[in-house]
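With one protein chain held back, the other chains of the complex are shown just where they sit.
Naming follows writing order (A, B and C), and every chain is counted from residue 1.
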Amino acid sequence: MRIRYFAWVRERVGRAEEEVQPTTPIATVADLADWLATRGPGYEAAFADRNRLRVAVNQDQADFTAHIAANDEIAFFPPMTGG
Amino acid sequence: MRIRYFAWVRERVGRAEEEVQPTTPIATVADLADWLATRGPGYEAAFADRNRLRVAVNQDQADFTAHIAANDEIAFFPPMTGG
Amino acid sequence: MTVRIQSEDFDIAAELAALFAGRDDMGAIVTFSGLVRGGDVTAMTLEHYPGMTEKALQKIEAEANARWPLKATLILHRVGRLLPGERIVLVAAASQTRHAAFEAASFLMDYLKTDAPFWKNEEHADGTSAWVDARKADSSAKARWR
Partner (left out) sequence: MTVRIQSEDFDIAAELAALFAGRDDMGAIVTFSGLVRGGDVTAMTLEHYPGMTEKALQKIEAEANARWPLKATLILHRVGRLLPGERIVLVAAASQTRHAAFEAASFLMDYLKTDAPFWKNEEHADGTSAWVDARKADSSAKARWR
């Protein structure tokens, strides 16, 4: 699974992207977020408040209930502020 | 009184502007239009349908009931189509 | 606030650059450009009422500035004979927020269409020409700002 982080999520996690192989069963984005949050204080801080996070699966907006598979690209970021 | 004509009003009247000294008493734009319409077939055609005419007095939009005086500049033209 | 009537073409980027030079207090700029449409029309001649035109446009511009917190406005209108694809009008409104800029630019155009003394004469492919009639849609567009 390829994970990408943007803006303050990236800063808290300490990296822009990574390949992960979760050690717990992952069916949805929520499962993945739960597992990522256990990987250290930076991750914990990044995933502390899901209301402040937005998600994309394979570069399309999604939500925490979306089902994901091993080859998917999952991104976590704050609400967008373009324009 | 200085009179100005624009667009098809100008074409029908056959001139863009003129100085006139009406031979009947003129209190309002309507009085002036009545008098101008008697000045020939072109004028008659131009002033035949007042619903199709717009008026300005001293370069401000006005209507046929507006009072006018000897030194005023009165303009007659179709509805505006700028932009 | 700038109002200009001219027969020459204008350069949108240069006009905007001049208006906003040295300023960093405007986050949002909306422009409207009106072009001569082709098809059956081979040319269009714009007549206006010098003196009254500037007065009317300044009034329209002042009204927009009274309604929205604008940082700058521009109304540039060409007159004379124009060919299809040529620019007729450029309106710009700058504000801190995009909604004020969009609304003000739209307002300026709606008022300009009905309250500024311009008249269009179209030449057609068959050699005839005709004065363009005012559109009912333009008066109702203006009415929504009351």
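Quick notes
Definition applied: a residue touches a chain if its C-beta (ideal position, glycine included) is under 8 Å from a C-beta of that chain, and two chains touch if they have at least 3 such contacts.
Everything numeric in this text was worked out from a predicted model, so none of it was measured.
Put simply, the missing chain touches A, C once the whole complex is considered. Across the entire complex, the residue among A:25, A:41 or A:82 in touch with the chain not shown is A:82. Considering the full assembly, C:24 is the residue among C:8, C:24 or C:126 that touches the omitted chain. Chain C residues in contact with the hidden partner, per the touch definition given at the top, are 11-14, 16, 20, 23-39, 84-85, 96, 98-99, 101-102, 105-106, 109, 141.
With the whole complex as reference, residues 4, 6-8, 10, 56, 59-61, 75, 77-83 of chain A touch the missing chain.
Everything below uses one rule, namely that only the chains that are shown with their structure count from here on.
Here the spacing of chain B and chain C, counted between their Cα centres, is 26 Å. In this assembly, the C-alpha centroid of chain A lies 73 Å from the C-alpha centroid of chain B. Once the centre of each chain is set as its mean CA position, chain A and chain C turn out to be 48 Å apart. Looking at chain A, no residue sits in touch with two or more other chains.
In chain C, no residue reaches two or more other chains under the touch definition.
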